[in-house]
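Of the protein chains in this complex, one is absent; all others appear in place.
Up next, chain A:
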Amino acid sequence: MDSYDTPELTRRQDASSRLKDFFIGATPLQKRLESVRKQTSFIATPPRRKIPQGSQLQEDVDPQKFAFLLHKQWTLYSLTPLYKFSYTNFKEYSKLLNAFIAAEKQKGLAVEVGDDFNIKVIFSTLMGVKGTQRDPEAFLVQILSKSQLPSEHKEEKVLWTGWFCCVFGDSLLETVSEDFTCLPLFLANGAETNTAIIGTWFQKTFDCYFRPLAVNAFNLSWMAAMWTACKMDHYMATTELLWSVPCSPHSLDISYAIHPEDAKALWDSVHKTPGEVTQEEVDLFMDCLYSHFHRHFKIHLSATRLVRVSTSVASAHTDGKIKILCPKYLIGVLAYLTELAVFQIE
């Protein structure tokens, strides 16, 4: 089993060596402020990221609790910090949100046929979904349908689930003041109308802003490399990548499926520094796949757009949809998504 000392992510390093001399150990924010003051350009060298490590969830938390987070398709949003949010007021928030949803539905804004208006909103904390101790606790919002029949103890159906989390969000945490809670990543599963209503309530109550998080092809290729690099005992799914060819009248989709062990073997031949992924390795990994495809089909995949990546660890779509399959690497996947969300906020 791999063992690493600290789960710190290596930050984007400043290009100028002069700044390095003065600011060894400076936080990214200080470095950025200094570069602005000196009017030097802040060109980030290609980032090096840690490969997600297994079992980073804190030991005292039962991993079974997270089973409901896996194998579901989540839509991603980035969220600005929440103002005056408190973890102790969950009951009050539940009541307010419940009333708000009932009011919205009665306004006729989101009427669904056969919808019983007896719904219940529950706020709860998700213990253990965080990277460092500094990260705020993740919390979960669920809309359950209350059963109309008073007779038997009917199970409540979950209509909508949404959760907020922050994993290794250091660069954002240090820029905000005490009144704000930073949970930049929001994942939602359920009807779009419910997401919109809940989003409106949060925006009004906590003065924050939601934005859909799109994942571009560059980040998808990073995900493909990082998730292929994860060590797995057994592979549940083939590694599959989907490209969209921009040609009129309809766009063509090219799907490339690789046996996961072959993909891992390819990655191992490309990979040099243990524990870290660099830009060159990602580029080389993808170039190997492209040239193999070109050799057989004479199609330049590099001229098309990578739209979907699915591996045994997780699967991601460029529209901002993600499905996490492996509980071991949940934190690792969330860490990268948090980084993307933070980048979109800034």
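Convention: a contact is a pair of C-beta atoms (placed from the backbone, for glycine too) under 8 Å apart; a residue touches a chain by one contact, two chains touch by 3 or more; residues count from 1.
Convention: contacts and distances are computed from a predicted model.
*Asks:* Look at the options "Centromere protein M", "NADH-ubiquinone oxidoreductase chain 4", "6-phosphofructo-2-kinase domain-containing protein" or "ATP synthase subunit b" and return the one that UniProt uses as the protein name of the missing chain.
*Replies:* Of the names offered in "Centromere protein M", "NADH-ubiquinone oxidoreductase chain 4", "6-phosphofructo-2-kinase domain-containing protein" or "ATP synthase subunit b", the absent chain's UniProt record gives "Centromere protein M".
*Asks:* Taking the full complex into account, find the residue in A:M127, A:A217 or A:A237 that is in contact with the omitted chain.
*Replies:* In the full complex, the listed residue that touches the missing chain is A:A217.
*Asks:* Given the contact definition stated above, which residue among A:T161, A:T181 or A:T318 touches the chain not shown here?
*Replies:* A:T318
*Asks:* What residues on chain A make contact with the chain left out of this view?
*Replies:* 15-18, 39-41, 43-44, 46, 214-218, 221, 279, 286, 290, 300, 302-306, 318
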